[in-house]
Each structure stands twice: as structure tokens, then as C-alpha cells.
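Below is one structure, written out as C-alpha cells; the observations come after it.
As you look at this complex, bear in mind that one protein chain is not there, while each of the others sits in place.
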Amino acid sequence: MTDLLTVRDLHTTFHTRAGDVPAVNGVSFTMREGETLGIVGESGSGKSVTALSIMRLLPTPPAEITGQEVLFAGQDLLEMSQDQLRALRGNKMAMIFQDPMTSLNPVFKVGFQIAESVRMHMNLGPRDSWNRAVEMLDKVGIPNAARRANDYPHEFSGGMRQRVMIAIALSCNPSLLIADEPTTALDVTIQAQILELMRALSKEFQTAVMLITHDLGVIAGMAQQVLVMYAGRLVEATDTRTLFAKPAHPYTQALLHSIPRMDDAQNERLQPITGQPPDLLKMPVGCSFAPRCPKAQARCQRETPPLVEVGAGQRAACFFPY
Amino acid sequence: MLRFFLRRLIGLLFVVIGVTFVTYAMGYLAPNQDPIAALLGQHNTPQAYATLKHEYGLDKPWYIQYGTFLLNLAHGNLGLSYRYPGQSVNDFIGPAIAISIQLGLSALILALVLGIPSGIIAALRANTWVDTSLMSVMLFFYAVPAFVIIPFYQVLIDILVANNLPTLPVQGWSEGLTYKIVPVVILALTSMGYFARISRTVMLEVLRQDYVRTARSKGLSERRVIYLHAFRNALLPLLSVIGPSLAFLVSGAFVIEDLFNIPGVGGAAIQAVANRDWPVLQGTVVVLAVAVVIMNIVVDILYSVADPRIRIQ
Amino acid sequence: MDTDRYLEPDTAPTQLTQEYLMEESLEPGLHSTSPWRDSFRRFLRDKRAVGALVLLAIFILASLFLLPIYEHIGPVISERHGFVHIGPAKYHSPTYVDNLVENAPASSLHWLGTNYAGQDIFARLLAGIQVSLFVAVIVVGVMDVGLGIIFGVLAGYYGGILDTLLARFTDLIFAFPGLLFAVLVTGLFRQAALDRFGNDGPLYLVAITLGLTIWPQMARYVRGQTLSLKEQQFIEASRTIGTSSNQIILRHILPNILSLIFVAATLDISGTIINEGVLSLIGLGVQAPGSSLGLMIQESLANIPYFPMEAILPSLTLTIIVLAFSFIGDGLRDAFDPRSKD
Partner (left out) sequence: MADETMLATSMTTDALLDVQDLKVYFPMTGGLLQRGGAVRAVDGVNFTIRRGETLGLVGESGCGKSTTGRAILQLIPVTGGKVIFNGMDITKLSPKAVRQKRAEMQMVFQDPFSSLDPRYTVAQIIGEPLVNFKRGNNREIDQRIRELLSTVGLPTNSLNRYPHEFSGGQRQRVGLARALALNPSLLIADEPVSALDVSVQAQVLNLMEDLQQKLGLAYLFISHNLSVVRHISQRVAVMYLGRIVEITASRQLYAQPLHPYTKALLSAIPMPDPVLEATRQRIVLAGDLPSPVAPPSGCHFHPRCPRAQALGNPERCRQESPTLTMATLDHAVACHFPEA
């Protein structure tokens, strides 16, 4: 498998009246073709901003995106003009969002919203692109696709709308699909349906998926590789099995211990992470997790640990891993 | 669709009855109103008085008078003037309506055509000098009433005339197109400022929505994102403020018609007040209220066409 | 189209960084800031609004205190009246008519000159501002805000018959387009008001009429705000801890909508001052020789080619007052509801 996406030292800063907010702070990783990469982190950890920065969908200003390079299929996205980017967006790289209720345009038919993207990127005529839209709706499991294509988003349930979003995203056979908390707003049984659908379709379309979520369970079921983010930084990157079996970073470990699990002894006491995530406006010097870290030592408060190889295929940003 | 119209017609009926009743009650309660004596003037004899009073139906109890008025209204007959014997209110208001519609609609269209794009431009350039200066001008137009602008304009004309520069005439609505420009523009200013400010707010709100981000994530051109996906949604709240904004237009029309001697409904209403010509004033009230309600129905229909979520079967 | 300018610099990050900003002041020793103080600070940042506030304060103070002082400034004169000696208390009174000094230019005696009836324009301007403010206070301060809050909150919180009544009443008022209702009522009762209350009668009539037409809108707005506030969980929480409905309204609803009412009221003041002007302009407001900015404009219109200043001065004064209230209203809105700015 070849590399599809290489991100090197990505920085995204929001310039606000209160000060500069380093939402993404030096993130580097690689994604291979067809693989599913999970990005996990709490709200404000920078996982969504990372995705939006790669798509360059953030308004600049206030955002400022810098970095060494973001190579997508050999081209540097950071160097591209908006026109070049537009040719890629929705075509070779597509995105779906957290809230299916608000992500579709309420005044256009869903068929139109899919066909629009197809027409733009695949050079098809109106009829062919409409047919493609119906075909996609059928593929994502919407019954009576030909009729439903003429319906408006408000006539669909939340789960069905997320299916429509997936249809839009996959309509031009993208090589990368970025899914930003795609099931967070959905009920558990509907979440299971959507995850099942994503699994099946990404296999069928050979699409690499960047799956952003705060739910470690979703990661465990979907991803091959995982990135763990905390306060704008990558703190751990490894394959999924290693992450759950042998987490290197104290934050990852703490996270795994703090969630109630279906398979633990039932009334075992949870081990919460003390304190609160840091204020990005006033980032502590040194490791940003140090104030909450049980293993923190003097060095952690002075220096920022770099993300380094700590085991086979496992990288962590910690001076005292495991 | 039928049910919708039925419901709106009932609403219209309710408004007409309410408005006429209030108007009627006011007239009934107001002191010093003896139109018959005023009409007769020095020819006032008890016999003539009684005859005329009967002719105008004023000898009957108030609810019969009101009922008669409503009945006549249903036939499009607004009654007789108190001031000019033998003239019907229809004679007064009939030609005035056409003129007021011309004035009002031209101003509304002008306000929309200039106001909405200004608001959108300001929103797209939010917090730049373009936005700030454009919106300051629009706030000025919105806040400053026509009757204040007119003196400034007249002073300007005098200066232009004194220097032998061309001017646009202000008096003489019926004389030709050039005579209509200034009143229409001045009437449009307030609404234009209003639409510009609302458009800016609405557009900024829409641009923040998730579906705009979705449209961008599909790789659509910025033009398409803004003028198709965003604007189509911004249209909905804009449509819904047109109804309430008619109030500015009608208030403005009073002043404009009065000051520019335009023989419209507003002018007729003010004349009627000065003349204590009760039926004429009542007629203008009814006509204007119905006009506003009809405009609101039109806006509602447009809205339901524009928004699939409330589209009528 | 320049693609990267579609959002203004403060929108996205406020959402993205909200949760951090909250943490900001939790360190021990830092002074906590109440929402009111935050809003006040934001208001002070708006230079336009602060400027307008200062200007307005000057106008108000001048109209209240300068007019009585002005009536004491100037010599006692006799020459043009033969035997009669008159002092500034007379010729600087806004209502004093003196046919011998019609349309006089500005001088040390009449600071801004006189009008067609020989009345002192400066005094009339100050008196006109007083009238505008009087109407604004009665209409907006008392009727709009008072009735609007009472009916709006009650209708919004309790719903039911009061809500229905309010809705019907507002519909009716909305059906009277624009100023029509005010024209109707002031036209009909003007004479009665003059007979009963003298020259100030029409002014009271105008104020009460404008108040009657304006409060239902405020009530509807307050009702809407109350309804959306009622959805907030802290209202439900108050019920669970045994707070009675009346206490909920007083402790939680009112304080939370007060700032929005302030903003709406400030903006209503502009409209009310304009409407008073219109009514005076078409002869339904203040009775000559009394003074009102609208009346001054009306009186000057015929003479614009010869004495343009007589029209421009009241127009300019009215413009400044109306704009000042609009700027302040805009500034308050941005201060109380920062998101509304974008």
C-alpha cells in the first residue's frame, strides 16, 4: 500500500481578540491508501480542526494554517490555489460531518445535492448525474431511491440524512473520506447501521477513511491506525490493537481507564483524570498533559516531549512512556 | 392550497372588520362631530338638517350605521363624503389608489433591489472598511426619516438652480417620469436601509451554517456556494420581513404624498383629517389595511414557494 | 470573488474556543466578572456608540439646562417696541412671537436668528428637543417598556387566554399600517385635547396615541424572548427547587431579558421621535406657537429658497438625535449579544 496523505508539522492557529489559539500544534502523520485512520480526542483537542485544515475549509482569517507540507496523492495541499483545491474537494477527498440535521441544504432536493457534486467533478450531463445520484442513494441503503431523490432533507430522519451525506461524499469515488464524528448525533442502533454502511462502502470503493471521534469503542471497531490528540498535539500514534493492548502515553492510558466498559467487573471504580483540559490561550510550558499526569516529573514541566518511536510502529509524545 | 387561501381570506375579513370597527368607534366617540351642520353651513334649517341627516343615514342607531357601512363595503362602496356634498368616497380614493400603488411598489422594488445586494456585499466583506462604510450609510438612511431629508434636498436644489445646474423636479407627480424619481427614491430610502441591515445579518447567519460548509466541501465554486446555496436560504428570512417593513413604506408615503402634493391615498387621508371628512378617512384606512394584508398574503405565498419545509400540498 | 473573506475574523474561533475562554478566569485570586460588567466593557469598545452617547448627553443637558439659562442672557431692549421694555425672558422664550424681527439672521441677540414669526430659533430648537425627549420618555419609557414587559412576560410565561388576547390585539394594531392609527386618533381628538389641556394637549395626545400603537410590538418581542428563555433548563431547575412562578419571573426571566428590552427600547425611541415629528409636520402634533422639531420643519418649508437655515437646523438636530439613538441601540445590541454583530 502506498501513502495517500502525509501531514508534516501542521499548525493551525486562530487569531482571536482574546489572543492566539493554537488549535493544532505541530501534527505529523501518514495515511495509506484504503486504510482507516482513527483520530480520537476530547472536544477542543484539535481533531476536527486538523481535518478541516487538511481540507482547507477553515476561514482564513481568523484561522492561519501553516506547516511543512500536507501531501495528498503527491501534491502539496498547502501550496494549492483555491481553484486547484476545489477540483479535489468532493472529488478525490470528501468529508462528512457530525450533525446530519444541519449539514444538508434544506431548500434543495437531496438528489440535486448529490448530482451537483457529480456534475461538477465527473463531467456528466444533467440526466446522467441525476441517475448517478439515484444510484448512490440506492447504494447507501435508501429504499425507493428514484422517488426519494426528489424529496427534501426535512423529509428524512437523522440516520437517513447521514446516509445522504455519505452518498454525496462517495459519489465521485474519493480516495479519502474524512468523517468528522459521523455518528455522534445519532442513536445507538442507528449508529450501528451507519458504521456498518461505512465499513462496507469503504471496502467497496477502496476509500481511505479518516474517522474522527471521541468514542474509543467506535475506533476499536473501525480503525486500523489511531492518532490520539490532546490540546492540539498528537500524543500517541499507533495501530489499533497496540493502542488498546499496550497504550504508551499516560493520557491514552488514563482515557482507557476512565470510561465505563461493558466488559469490566461491573462496580469497579472508575479512575478519572483529575483536573480539566488546559486553556489553549494559556498553554502550560512543557508537556500539556503534565498538570493532570500522575507520572509527571520536573522535566515534563520544562520541555515539550516530541513524538518519537517508543515501540514497533508506536509513537508517543512522552518522556516516560508505558 | 385552497385551505390556505380560505384561511387567509378569513384573516382578511377579520382584519377589515376589526379595522373598520375601531375606526368607526373612534369616530363615534370623538367629540365635536356634527358633519351635517358643517355640510349645511349657513343653509342650516331644521328641515334641511333632518333631510340630510336621513340621507346620510345618521339618524339611525350606530350599529345600523356600522352594518350599512359594512354592507356597502362588501359592494365596494365606501359611502359619501362629509365635506364635499354629492361626492362619494370612491371618487376620492379611486384614482388615489392607483397613484399610491405606483409610488409604493416602485419604492419597494427600488429598496429591495438596492438594499439586499448592499447587505450581501457587506456580509461578504464583514468588518472591512467596505462593510463599515456601506452599513453606516445604510443606517443613516434607515434612521433618518424622509421629512428630514426633503429639506436637505430642497436646499440642494436651490444651490443647483442658483448655479445653473440640472435638477430633478419634485412637484408634479402626474407630469411625467422625471417628476416621479425624487419621491420614489426618498420613499425607498428607509426601507432600503432596513433591508440592507437585515440582509447583512441574515447572510452572515446563513454563511455560518453547516450546509454552507458542506457545499464548500463538495468543491463548488465560491460563486455557487454564495449565490445558490447561501442566498437561496437567506431569501426566506428576507421574505418574512417584507410584510412588517410595509409599515415604513406607508408612514413614509403619508409624508411624501403630503409634502410633494402627490394625490395618493396618504395625501387623501391627511386632507380628510384636516377637513374632518370622516368617511374619506375611514375609506383610506380600510383601503390601506386591505392593501397591507394583501401584500402580506402575497409574501406568504412567495415564502411557501421558496421554503420546501412549509410547502402547501 | 475573493474566497477567503467569507467570514469575519471573530466568528469561528468564538465557537471553537469557547470552552477554553471559560477556564480563563478560574485561577484563584482573579476577579470574577458579572455578565453586566462584561457587556458594559464591550459597549465601551464601540467608539461610535460611545460618541453618540456623549453627543446625546450634551443635547439632553442643553435642552434641560441651557434653555432656562438662555432666557436670562441678553439685554433689556426697548427701541423697537417704543415704550415696552422686554428682557430675554420674553424674546428668548421659544413661544414669543415678535412680528418686527421676522427671519432675522443670527446675531448676539438671537444666537441662531429668528423664524418667520420672529421666534428665537435657538430657544425653539432646545424646546423642540425637550418635546422629542418628553414623547420618547412617555411613549417608550412608560408605555412601550411598561406595558410591553407586563403583557409580554405574562403572555409568554403563562400562555392561555392572555396570550390569545395579546395576539389578536397585535394583529389589529399591525393591520393599521404605519402611522395611520395615530393620524386617525390625533386627528379626531386633537380639538378635544386642545380644549381640555390647552396648547400642550395635543402633545399628550400624541404621546398616548403613539404609546398605544407601539407597545404591542414590544410585548410580542418580550413574549418571544420569554418563551425561548422558558425553554432553558435553569427555569425548570428553579421549579424543581420550589421557586414559585412569580419568583421565577422576577428572579430569572426579567433579569435575563432586561438587556434585550433595553436594546429594543433604544431603537424604538428613534422611531417614536420620528413619528412625533411626522405628526407635528402634518399639523397633528404640537400647536403653534409651541415648538417641536417637526413643526419647525413644517413652518420653514415654504421659505426654504430664502431662509434655508430655518429648515436645516431642526432637520439636522432631529437627524443627530435619531442617529445617536440608533448608534447607541446598535452598540447596546452588540454589547449584550455579541453574536448578533456578525
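Labels for the chains are A, B and C, by order of writing; each one numbers its residues from 1.
We take it that a residue touches a chain if its C-beta (ideal position, glycine included) is under 8 Å from a C-beta of that chain, and two chains touch if they have at least 3 such contacts.
Note that the structure is a prediction, hence the values are computed from the model and not measured.
K.L.:
Considering the whole complex, which of A:Thr207, A:Thr240, A:Ser288 or A:Gln314 touches the chain not shown?
P.N.:
A:Thr240
K.L.:
Can you tell me which of A:Val7, A:Ile190 or A:Leu234 touches the chain that was removed from the display?
P.N.:
A:Ile190
K.L.:
Just checking the interface: what residues of chain C touch the absent partner chain?
P.N.:
Residues touching the hidden chain, for chain C, are 19, 22-26, 28-29, 32-36, 232-234, 236-244, 247, 251-252, 255-256.
K.L.:
Taking the full complex into account, what residues of chain A touch the chain not shown?
P.N.:
Residue positions of chain A that touch the missing chain: 42-43, 157, 159-160, 187-193, 195-196, 214-221, 240-241, 244, 254-256, 258-263, 266-267, 269-274, 276-277.
Note that only the chains that are shown with their structure count from here on.
K.L.:
Please tell me the distance, in whole Å, between the geometric centres of chain A and chain C computed from their C-alpha atoms.
P.N.:
Their C-alpha centroids are separated by 52 Å.
K.L.:
Of all the residues in chain B, which ones touch at least 2 other chains?
P.N.:
Touching at least two other chains: 222.
K.L.:
Taking each residue of chain A in turn, which ones touch at least two of the other chains?
P.N.:
Within chain A, residues 82 contact more than one other chain.
K.L.:
Taking the touch rule as given, give the residues of chain A at its contact with chain B in the complex, in rising order.
P.N.:
These residues of chain A touch chain B: 55, 57, 82, 85-91, 94-95, 97, 99, 102-108, 116-117, 120-121, 152, 154, 165, 168.
K.L.:
Please give the residue numbers of chain C that touch chain B in the complex, ascending.
P.N.:
Touching chain B from chain C are residues 1, 3, 5-11, 171-172, 174-181, 183-185, 187-189, 191-192, 270, 274-275, 277-278, 281-284, 294, 297, 300-301, 304-305, 308, 311-312, 315, 318-319, 322-323, 325-327, 330, 340, 342.
K.L.:
Inside the complex, what are the residues of chain B that reach chain A?
P.N.:
209-211, 213-222, 229, 232-233, 236, 306-309
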